[in-house]
Each structure stands twice: as C-alpha cells, then as structure tokens.
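Structure record follows, encoded as structure tokens.
In this view, the complex is presented without one of its protein chains, the others remaining in place.
Now for chain A:
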Amino acid sequence: MPLHTLNIALADDDEDDRMLFKEAIDEIKIKTKLSLFNNGEELMEHLSLPGVVLPQIVFLDLNMPIKNGMQCLHEIRNTPCLKELLVAIYSTSSSEADIEETFINGANIYINKPNSFGALKKAIDKVLQLNWQYHTSALNRDNFLLRI
C-alpha cells in the first residue's frame, strides 16, 4: 500500500505542549499532516464527523479537562470505525500502573513527555518511523506496543 503522508492528530490542553509537538514534527523528514485539538471532546467530535479522513495515529494527553485521554481511548476502542486507529498516549505520568493500564485498555504507544526538545523530536521520529512500517508492512497491529 503506497503511503505518502501520515495524518496525525494530537489532543493536548496545554498550548505550549501543542506548539512544541508541532515544531518537533515539522523538523522530522517523514511527511505529515498534523491536526491539533484542545481536549478530548474536540478530538472525538472531529473523528465522528461524516466523511472525515481518519488520522493514522492519534496522540492523546492523559490529563485533559472535559474528556481525558483514557476516556478517548475507551471510546476509540469501542467504536467500530475507530477501533483500528493507532493510539499513542503522551503523558507526564511515569507510574508503572498508569502505563500498564493504558496498554491493557488498548493503547499502542506510551510516551513519557520528554523534558527536552531534542528528546521529544527523537521520540516522535521513532514513533512515526514505526508507524510508517506498520501501515505499509504485514506486521501484526494487535501486538503493536511501544514504550518510550
């Protein structure tokens, strides 16, 4: 399957974090199209629009007002047309229990928000490279777990 651009969605209530993410992704050589959302509610509304082009990967901040990352993850995994989306949790929490819980609930990727721009870029680059492979190769998506 030829793939030319990765569509990416990010839901994060922190404006600085959204901007940093955007800057990092702009510097990565994989071609991407990024859509930004201020919280989970906005993201889920967007994903349920009729005829929407679904992203290949969704990055979710865990702690957001109105609808948090875990609630979005639940909804995505329980909605037939969204079930197959790759979901990356993007959070400051590094508690083992939190991490395990998100994976068990169906997250594919868990990223501890890195504390430097360089580390963030590196993490996103790794995630996107892997995604590219998962979208273009016969790899088993049910087993796609990655922790950074």
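FYI, contacts are C-beta pairs under 8 Å (C-beta built on N, C-alpha and C of every residue); 3 or more make two chains touch, one makes a residue touch a chain; residues count from 1.
In this text, contacts and distances are computed from a predicted model.
**Student:** What protein name does the UniProt record of the undisplayed chain give, "Chemotaxis protein CheA", "AraC family transcriptional regulator", "ABC transporter ATP-binding protein" or "Histidine kinase/HSP90-like ATPase domain-containing protein"?
**Tutor:** The missing chain's protein name, per its UniProt entry, is "AraC family transcriptional regulator".
**Student:** One chain isn't shown here. Among A:L20, A:L54 or A:L130, which residue touches it?
**Tutor:** In the complete complex, the chain left out is touched by residue A:L130.
**Student:** Mind pulling the chain A residues that touch the left-out chain?
**Tutor:** Touch with the absent chain occurs at residues 2, 29-30, 100, 103-104, 106, 110, 128-130, 132-133, 136-140, 143, 145-148.
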